[in-house]
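Excluded from the complex is one protein chain; the other protein chains are retained at their positions.
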Amino acid sequence: MHKIPVGVLGASGYAGRELCQLVLAHPSLELTFATANERRGQLATIGGRDVRFIAGEDAPLASAELVFSALPHGASAEWVSRAAGEGCRVVDLSSDLRPGNGHPGNAPYGLTELERPKIPEAMVVANPGCYPTAILLALAPYLTRGMVEAQAAISIVAASGVTGAGASPRSDLLFAEVVEDYRAYAVGNGHRHLPEMRAMVHELGADVDLIFTPHLLPVSRGILATITVPLAAPLADAMEPLRSAYDLEPFVEITDRPPSLRDVVGRNVVRVHAMSLPNVRRPTLLIISAIDNLMKGAAGQAVQNGNLMLGVPEGQGLPS
Amino acid sequence: MHKIPVGVLGASGYAGRELCQLVLAHPSLELTFATANERRGQLATIGGRDVRFIAGEDAPLASAELVFSALPHGASAEWVSRAAGEGCRVVDLSSDLRPGNGHPGNAPYGLTELERPKIPEAMVVANPGCYPTAILLALAPYLTRGMVEAQAAISIVAASGVTGAGASPRSDLLFAEVVEDYRAYAVGNGHRHLPEMRAMVHELGADVDLIFTPHLLPVSRGILATITVPLAAPLADAMEPLRSAYDLEPFVEITDRPPSLRDVVGRNVVRVHAMSLPNVRRPTLLIISAIDNLMKGAAGQAVQNGNLMLGVPEGQGLPS
Amino acid sequence: MHKIPVGVLGASGYAGRELCQLVLAHPSLELTFATANERRGQLATIGGRDVRFIAGEDAPLASAELVFSALPHGASAEWVSRAAGEGCRVVDLSSDLRPGNGHPGNAPYGLTELERPKIPEAMVVANPGCYPTAILLALAPYLTRGMVEAQAAISIVAASGVTGAGASPRSDLLFAEVVEDYRAYAVGNGHRHLPEMRAMVHELGADVDLIFTPHLLPVSRGILATITVPLAAPLADAMEPLRSAYDLEPFVEITDRPPSLRDVVGRNVVRVHAMSLPNVRRPTLLIISAIDNLMKGAAGQAVQNGNLMLGVPEGQGLPS
Partner (left out) sequence: MHKIPVGVLGASGYAGRELCQLVLAHPSLELTFATANERRGQLATIGGRDVRFIAGEDAPLASAELVFSALPHGASAEWVSRAAGEGCRVVDLSSDLRPGNGHPGNAPYGLTELERPKIPEAMVVANPGCYPTAILLALAPYLTRGMVEAQAAISIVAASGVTGAGASPRSDLLFAEVVEDYRAYAVGNGHRHLPEMRAMVHELGADVDLIFTPHLLPVSRGILATITVPLAAPLADAMEPLRSAYDLEPFVEITDRPPSLRDVVGRNVVRVHAMSLPNVRRPTLLIISAIDNLMKGAAGQAVQNGNLMLGVPEGQGLPS
């Protein structure tokens, strides 16, 4: 059977390797090239298969119908243009083309469940960041229905495994530095994902502020976000907006109990729980949301978008 | 030199062992007995020394000037009475006598930095819970000065290492269940420490609600609390209230950067950082606070209180 | 399509849950019951599916063509008899029927690659222990060809993740006890798997002694065995016996470099590397072998055997 040729740019990082693994196991896709400049020429074992990395300059872009770019932020946009210039469609996993980053581009934002109609026809899709995926999918049903108190501050305390920081060698991510530790980072205003979330919250029609405090967990994969939302009015059934928004979504799991990382790691899903808080005078919602940062937070959602772009069933090749 | 005889009730749990270790290394204290009913007769190596556990019934209570009780919640109060009846002074690490637990007792709450004047004369001190220690010390300077918006909800997202759940065998705390996971628990209204915190917040004169969401971390020790506080008015210098409240406190460390677990594990300190949040229309404070749950959150603070009760220098025998 | 009904006895332990997961995802098998006496009536989520545990007494044994028993050692043999009495074929994962345990039974030993011809017709198969699987598959090609020095002692230093010790609550397997630690256990002569290995080594025709020193690793899954073998004569190509013995075996991977746990976790394979040691006067072989203790070391190999018994392709339903 003919398979659709697909390339991966930036294949040696964690998201890049996960992309290769998903493509290699995908029934309709075929990996035609995988670039990794610093490891060009090297053979890597990914998902039990041998993959030879090539330099970006040597990538036969025109041979691929679709290219996934897992290149670093700042370096990706140029390669997206090159690939598009060669006639490839592109899913860009970097932040370069995402909303809130000052880029005037018109690539739709690939938060699939919210933006599905725009994806199939897009030449280029800006795949969301991992934190925004976990957080925006959890918040959207409440934001779009006007349930959140106007001008209130939503407090988002999130924690991520270390693969969220990439595979480049960094002293502060060595095993001996991370084990038995836990800490906040990019506190206040500093995280790259904050403008992305603010832009999307605005686009969803909500007039709220976001407080985002990410933390580094001593685990390899997974994001869990604990979100406190001031409500415009008490909610009789806190879970109902999630259920009605995502009833038919195969990659959104609404659960009666708070999710844990273990529930989602290795799977292309977001798992969400919500409750109205008792014993608090101002009506307040607590949402807890979990994803695998490399799956629904990166490579899995990229394949989900790629499937839509290529006319393949949306969930094909995705472990759920 | 004469040392003061001290006993430990419930010595086989994590807090109990930590207490034994601190007492054994303490220049003015001497461990006269250590009880552990289920392990009675067994020899344990604690801090490089052999300790023989005895049954509670066999404890020579009257031989001790001070008793630390690390017995389980519910079982401790009775032993506190028995020890007090024998003339011992007691530091009770259980929740039995703490505020908010419906107990009419008059044991002062041993959050040392806030309640110091009441400790030296007390016959019995109710040692605070681990989460309340990390959270109340961080919040108190703002609460007592009326800086927090009235009737607002303070959102506290906290994470604890597994020793916070005790040393009893539980399937859900086995290594294979905890490693590579992270999850919230006791969500909503469920944690034993919430009434304790509410009672103390009330006592500090603040009319606010608390939202408390604890999480289980795959680390052995440490608590980190990330606290979002709606302010009555913008704060010019978010750190100043901490600095002026704790300037002379040896066990409170005010830091310019957010603390990590690694900064505090093994030491009897709370480490706190605070900042006013930018780009948020309603004035909001973010506080991050860290302790070692077995030190400042349990055994260390108990010894700090015991020192005060016995007329020993407050910091003696405490690693800071 | 008709699926073959299969039951799991002792489904709440780590091996039992892994068995349920494999059966639930198996294209030819169907899970008809899963017993767990202490958790009877409870619903467990296994592999994304809900499984209701029932009591052993309530298990409709006769409705299953094959039963996997993951009951504890000592308790399993009786249930194997009951199931066989109801006409079920059985794969017993306990040590009860394995060689070396004093049991006179005639159940073949299900180390599939060595005993394959006996499996299809067997009514009951004794599934090997996890350590013996990793070790005997690595040693067999050298033992059967007379390459090992007669009467020599083979030194086996092995390390296992904590799931090897089961899912029952034990204080010494709590996260806080295992993390950042590593230690030998059952040193000398103490491990249940040693008589099993000795019996099989004897059956393979070798007159050698075994020294077996297992260690507990702070990981959840995986066994790695480092084996030092005195040779009868120098070996020109240390890997050749492995290659010729296992050339056609899909679940044995012979590798040019020492395997790591990461190479095998989640897959039903043993991965083996061997080398002749330089700078050692007596010819000596070093073998390093790795498996996932719950897959090739337990549930995976059990399904491999079950497939053979049921006439299903041997590798069906097994991630390799």
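The letters A, B and C name the chains in turn, as written, and every chain counts its residues from 1.
The criterion applied here is as follows: a contact is a pair of C-beta atoms (placed from the backbone, for glycine too) under 8 Å apart; a residue touches a chain by one contact, two chains touch by 3 or more.
If you're wondering where the values come from, they're calculated on a predicted model, not measured in any experiment.
Asker: Can you list the shown chains that the hidden chain touches?
Answerer: Displayed chains contacted by the hidden chain, ordered by label: A, B, C.
Asker: One chain is left out of this view; which of C:44, C:232 or C:275 touches it in the full complex?
Answerer: Of all options in C:44, C:232 or C:275, contact with the hidden chain holds for C:275.
Asker: Which residue from C:106, C:151, C:168 or C:244 sits in contact with the chain not drawn here?
Answerer: C:151
Asker: Please identify which residue in A:65, A:149, A:180 or A:196 touches the non-displayed chain.
Answerer: In the full complex, the listed residue that touches the missing chain is A:180.
Asker: Kindly state which of the options C:265, C:295 or C:318 is in contact with the chain not pictured.
Answerer: That would be C:265, which touches the missing chain.
Asker: Which chain A residues would touch the chain omitted from the figure, given the whole complex?
Answerer: 14, 161-163, 167-171, 173-180, 218-221
Asker: Kindly note down the residues of chain B that lie in touch with the hidden chain.
Answerer: Touch set of chain B with respect to the missing chain: 48, 179-180, 267, 320.
Asker: For review purposes, identify every residue of chain C that touches the missing chain, sorted by number.
Answerer: Given the touch definition above, chain C has residues 151-153, 155, 157, 159, 179-185, 187-189, 209, 211, 213, 215, 217-222, 224, 226, 228, 230, 258-262, 265, 275, 277-282, 284, 286, 288 touching the missing chain.
As a working rule, only the chains that are shown with their structure count from here on.
Asker: Please identify the chain lying most centrally, where each chain is represented by the average of its Cα atoms.
Answerer: Looking at where each chain's C-alpha mean falls, the closest to the middle is A.
Asker: When chain A touches chain B, do the two copies use mostly the same residue numbers, with over half shared, or different ones?
Answerer: Same; most numbers are used by both chain A and chain B.
Asker: Provide the list of chain B residues touching at least two other chains, using ranges where the numbers run on.
Answerer: 179-180, 218-221
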